[in-house]
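All protein chains of the complex are present and in place, except for one that has been dropped.
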Amino acid sequence: MGLATYFRSIKDAIATIGEGMAITASHMVRKPFTIEYPDRLPDGVRIQDTLPFRYRGILEVDLEICTACLACERACPIDCIVIEAEKDKAAGGLVMTRFDIDMAKCMYCGLCSEPCPTGSIHHTPEFEGADYSLESLVRRFVRAPTVAYRPKKAGETDPVIKPILDRGMRYLAEFAKGGES
Amino acid sequence: MSLAGFEVEVQRSKDDGGVVTEDMTLSMGPQHPSTHGVLRFVIRADGEVMKEAIPDIGYLHRSIEKIAEKVGWHGFIPYTDRVDYVAAMFCNHGWSFACEQLAGIEVPKRAEYCRVIADELCRIHSHLLSVGSMAMDIGAFTPFTHAIREREYLNDLFEELCGARLTFHYMRIGGVGWDLPTGWIDKLSHFLDRFEPLVDEYDRLISFNKIFVERLAGVAPVTAEEAIDFNLVGPNLRASGVRYDVRKDEPYSVYPELEFDVPIGTGEKGIVGDCFDRYIVRMREMRESCRILRQCITQIPDGPVIAKVPRNLKPPAGDVYVRLESARGDMGWYVVSDGTAFPHRCKIRTGSFSAISIVPKISRNLMIADLIAVIASLDLVAPEIDR
Amino acid sequence: MAMDAAGVHARLREKFGDVVGPLEASGRNASATIVPARIAEVGEFLKTDPALRFDCLSNLSGVDYPKQGHIQIVYHLFSYPHRHAFVLRVNAPRDNPQVATVSGVWSHADWQEREAFDLLGVTFDGHPDLRRILMPEDWPGHPLRKDFVEPESYHGIPTSRESLLKA
Partner (left out) sequence: MADLVQSLFAEATWVHYLVVALLFGAIVVFGLVLPIAGITTWVERRIMGRMQSRIGPNRVGPAGFLQWLADGIKNMLKEDIVPTAADGPLFRFAPYVVMVGFVGTFAVLPFTSALIIADLNVGILYVTAVTALVVVGILMAGWASNNKWSLLGGIRSAAQIVSYEIPAGLSIFPIVMLTGSLSMQEIIKLQGWAPWSWNLFANPFAFVAFFIFFVSALAEGNRTPFDLPEAESELVAGFATEYSGMRNLLFFMAEWGNLYVIGAIVTTLFLGGWQIPFTFESKVVQHLLEFATFFLKAYGVGVLVPIWLRWTLPRIRVDQMMSMCWKYLVPIAFVNLIGTAAWMIWSPVWLQVVTRMVLVVSAAAATMMFAHRVVYHLEYAKLTRAHLLFNPLATTRSPG
């Protein structure tokens, strides 16, 4: 090791360490990047409301517009959706007796909400899913046997269902439309 | 935990004074702070100097290749996210690419651009974690958080693009699942404007710091021949001075339309192929990714983002091997179809798997602290090794 | 000088004769089937021949074909100097699959063969360190075989849990 190298390495060390210290010092006056979730957000803001529309959180089913077509059940790669529906002439179509989603198994891939014709099954921005038991992670949507929704040719007019269907269709519009044969 | 298969021969040596010394066997991992997931090394060391380090893998084996045979062509895409969760886009891309090759599906141009944008963002995403955790393993904590901060911004972008921050499930067979959201391109270019100076800042903060350079330069060099023999890929291969990039040399997607350089290791601080080269190649690749992204922003055409693909896809019988440049290098997907709705076999050859197999060779006579640098510089990601 | 698949195949045929099967497919996936016991020699030749120079074993995968009664080992080769690729296939009988090791030719094959041994039960003759790599040492069977049945439990730990969706 020559004397020149010896002093150059001392000089290098001082210069680069000084440079690094200048950068860390400059960070002392920069704003922190942290969002203090959940309790120190600006007033009236829920973090869920700031998430994008496509956010894939906990699954939700709007039974009002579910057609019981079982497309989601078929699409699910891990079979975490179970739907039971029977033809019932008296009630006027399909009657759903069961629509369960095992959120403990769900991997939030979004494959179920893609083929849904009405946007009934969709991801919400909710992500806080911790619970005390596995059983309570199963979401059972059908409380009492429900008649499946039947799309109307002329468009929906029911004031209750209309906004739900509009939201569903808007959700569907986000997906890229490929072939469905 | 048994040491089956890892019986390290205890070597006793006698020096002239008649003192008998024994080698020390250390088990590093699977819960060691710097083994990046659950890796384990059995180290035979003489004091601080290692005589050998034997990797023990399989702690994160989730049998993804077996799952592929059970879930069908479309259903496997979310699983590919888990192959390498640090750079999930590439696995999405690899699987979709392989299936498209098998089934002969033409991907729309805009979808290819969407894929490249997602890929390159993901490359930055992954390299940030790599260089950040490398700095942390060397002992500097601050650069890591700076890298994570930028990564957070990217996560927000991904979240808006595909609804998830880690397991993207963005690509589909035949295209991508979602078109770019409105205003997303502006956010992306804002990110690039903000990110490029911060890469320089990161360089000044840590890359050329004397201590950092001293720790990495000349440590565990891999020659070009060794790298090819052990099939090192991507940044690890390029650091050894081999100018090979799948994006350039066997172009796929729209990479031929894009202009970028392939940085290689030059041994600027030590020997070609040492830890520092592997590190600095990643830093430079991030800049190249920014360049590619800027070109994509201006060149992206309009049009559909997914082709017509039957929901019940049954590719004709046959096999295909596709390669694409993931963040950890040339990722190979060997997919065999037997003409049914389920893949017959899917083999994923990942960069980390070959990278870890070279560790016993290059870690001889290094110090324990150097092993940390070697692991970090090879950018080993445990899920990708075990799959 | 990059060589197309037909050229590579012709050169192999010239050297090894019937050990090398006919050329299948074309382009990047062009392949030839090799006799299991001779794969190491073929590999050595492919690596050292100056016109071929396949210095990189890009991938080694095992595929179980129960109907055909064999396990196929697929070698994807790549040449960095010439930038060309070729695929070798080796068929080994399912009940006692034995293939010569190529770990002496390409170091990468060492771990890849261990993986094939672990997951498919293919024995690579002459492999220096053939033991399980991903699965535990005492795991029964080879998971990637089509007839593999997952055990109910492993050391008293159940391998699956009952579905919460059972009616």
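Note that the chains take the letters A, B and C in the order they are written out, and that residue 1 is the start of every chain.
We take it that a residue touches a chain if its C-beta (ideal position, glycine included) is under 8 Å from a C-beta of that chain, and two chains touch if they have at least 3 such contacts.
A quick note: this is a predicted structure, and the numbers were derived from the prediction, not measured.
> Kindly name the visible chains that come into contact with the excluded chain.
If we consider the entire complex, the absent chain touches A, B.
> For the chain that got dropped from the picture, name the residues of chain A it touches.
So the residues of chain A touching the missing chain come out as 10, 17-36, 40-42, 45, 47, 50.
> Suppose we count only contacts with the excluded chain; which residues of chain B make the list?
Output for chain B: 24, 26, 32-34, 47-48, 135-142, 145-146, 149, 193-194, 197-198, 200-201, 204-206, 209, 211-212, 214-215, 367-370, 372.
Keep in mind that, in the parts below, only the chains that are shown with their structure count from here on.
> Could you classify the connectivity of these chains, where an edge means two chains touch, as line, ring, star, complete or other?
Contact map by chain: complete.
> Any idea how many Å lie between the Cα centroids of chain A and chain C?
41
> Can you work out the whole-Å distance between the CA centroids of chain B and chain C?
Chain B and chain C have C-alpha centres separated by 24 Å.
> If you average the CA atoms of chain A and of chain B, how far apart do the two points sit, in angstrom?
27
> Mind pulling the chain C residues that touch 2 or more other chains?
Where chain C is concerned, no single residue meets two or more other chains.
> Which chain B residues sit where two or more other chains touch them?
Expected reply: no residues.
> Name, in rising order, each residue of chain C that touches chain A in their complex.
My answer: residues 163-165, 167.
> Can you check the complex and tell me which residues of chain A touch chain C?
It comes out as residues 79-80, 82, 84, 98, 100, 102, 104-105, 134-135, 137-138.
> Help me check something: in the complex, which residues belonging to chain B touch chain C?
Contact set of chain B toward chain C: 2, 4-5, 57-58, 61, 63, 65-66, 225-226, 228-231, 242, 244, 249-250, 319-321, 323, 330, 332, 334, 336, 344-345, 347, 349, 353-354, 357-358, 361, 386-387.
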